[in-house]
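Just one protein chain is left out here, and the rest sit where they should.
Chain nomenclature is as follows: A, B and C, assigned in order of appearance, with residue numbering initiated at 1 for each chain independently.
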Amino acid sequence: MSYFIENSDRVHQATLEKLEQRGVTVKDIAELVMFLQKEYYPDLQLEMCAEHVEKVLSKREVQNAVLTGIELDILAENRQISAPLLNMLERDESLYGVDETIALSIINIYGSIGFTNYGYIDKVKPGILKELNKKDGPMTHTFLDDLVGAIAAAASSRIAHSIQPPSVK
Amino acid sequence: MSYFIENSDRVHQATLEKLEQRGVTVKDIAELVMFLQKEYYPDLQLEMCAEHVEKVLSKREVQNAVLTGIELDILAENRQISAPLLNMLERDESLYGVDETIALSIINIYGSIGFTNYGYIDKVKPGILKELNKKDGPMTHTFLDDLVGAIAAAASSRIAHSIQPPSVK
Amino acid sequence: MSYFIENSDRVHQATLEKLEQRGVTVKDIAELVMFLQKEYYPDLQLEMCAEHVEKVLSKREVQNAVLTGIELDILAENRQISAPLLNMLERDESLYGVDETIALSIINIYGSIGFTNYGYIDKVKPGILKELNKKDGPMTHTFLDDLVGAIAAAASSRIAHSIQPPSVK
Partner (left out) sequence: MSYFIENSDRVHQATLEKLEQRGVTVKDIAELVMFLQKEYYPDLQLEMCAEHVEKVLSKREVQNAVLTGIELDILAENRQISAPLLNMLERDESLYGVDETIALSIINIYGSIGFTNYGYIDKVKPGILKELNKKDGPMTHTFLDDLVGAIAAAASSRIAHSIQPPSVK
């Protein structure tokens, strides 16, 4: 370790900008959180979900994961990646799991209770995840869809850690 | 590390016996694999799924995870665990994630592509997972349900690594 | 998920008590943090390390990991675990990695930068880790030594995230 540390505000700002450039808003991710959590917390509001998403996005590890994944998506889109990795990224190859690996590092920050939610929305693909998985457009979202699902799962874990649900004795 | 190594056949045998004692057969897990994979491999047979499950169960890390998790379930059932851990295990507490942590170590052996399948069946709870999650009986399956889901997800990854699906060019 | 949530203060208190009962103080862990970090932060004080250790110990996932691991150590010591798992725990078997798996879940909360520090002190075994690894006494610390190393590594990551080192521009 060289102990160079990048300016935190700059990294945070870049993360939010990159997500927006790739068509993902905090509200999109908050809607995934609502999808995952509304059955457990009947009073949950979209605004509260958005606050939890923003807190997740303020963590440096999350920012690093998002910036790295989106960069790889863009580089694949621009065909600046060499073969055979390019081919795997362009086509979201079945045995390529580095996207899930990086996504998991986001979930881990809020503990292992988030794995289930991540796997579930990655399979069901509600809301923005459906958009990101359309393979017919010019964009590559091999990493972004997993990152977005992981941020939503992490925000759900954050809610579980912060709210006492109605049934708690 | 002390470099004592337990007899491998003994560990393998104990794993299969413990699963059976707790009401889980290889066929039960193979059915979860079918549930997860049949849409991708139309020709997939239950027997083939069972073979992959058996291969997963022959891995020492999987055996260690299964033996440890089932032991904790039984000890909780017999109330040989001290509070407050006992309470968390008996009631599968919402913030307790050691069961998911141990389950994940099973999936990791076959790479990160298994996370999605694990999360999905943990949420949908088909077949044996529904049985294990009935909270009305005298048994505690806080660890076992996650272990079984993870073995099924790992076997699904193993299939993906070993079969070329019809659409592969 | 059943949405039963155990009282947080109770879990926190139990964690500190169990560690103390097993011979590990916050100061012991703080000394491991000093060992890991003093070369990077010349002004680091033991008291500051202890504060970071306490913050790590206030996280629910860390508490769950510590309570589960110590419980397994005690149950092995009292021979309340069935064979062959008992044998593996008593002798810290070479292929048994559930202790490392659970320890890793502690490190993950502060991101992947802690892996290196965990591996390093687990090998070098300074301070309290040396004590815990003496295999000649009546106690079993198969889990505890990994938990303590992981808490020290997590506290080191927490310092890296909170302090700007002298060389930062």
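Criterion: a residue touches a chain if its C-beta (ideal position, glycine included) is under 8 Å from a C-beta of that chain, and two chains touch if they have at least 3 such contacts.
It should be emphasised that the depicted structure is a prediction, and the values quoted were computed from it without experimental measurement.
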Residue of A:Pro42, A:Pro84 or A:Gly137 touching the missing chain in the full complex = A:Pro84
Option from B:Ser94, B:Asn108 or B:Thr142 whose C-beta touches the chain left out | B:Asn108
So which bits of subunit B touch the chain we can't see?
-> 1, 3-5, 40, 60-61, 105, 108-113, 161, 164-165, 167-169
For subunit C, enumerate the residues touching the unshown chain of the complex.
-> 94-98, 100-101, 104, 111-113, 115-120, 122-124, 160-161, 165
Touching residues (missing chain, whole complex) on subunit A | 1-7, 10-11, 14, 60-61, 64-65, 67-68, 71-72, 74-75, 80-85, 87-88, 91-98, 101-102, 104-105, 135
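The criterion applied here is as follows: only the chains that are shown with their structure count from here on.
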From the C-alpha centre of subunit B to that of subunit C, how far is it in Å?
-> 26
So which stretches of subunit B touch two or more other chains?
-> 94-98, 101, 104
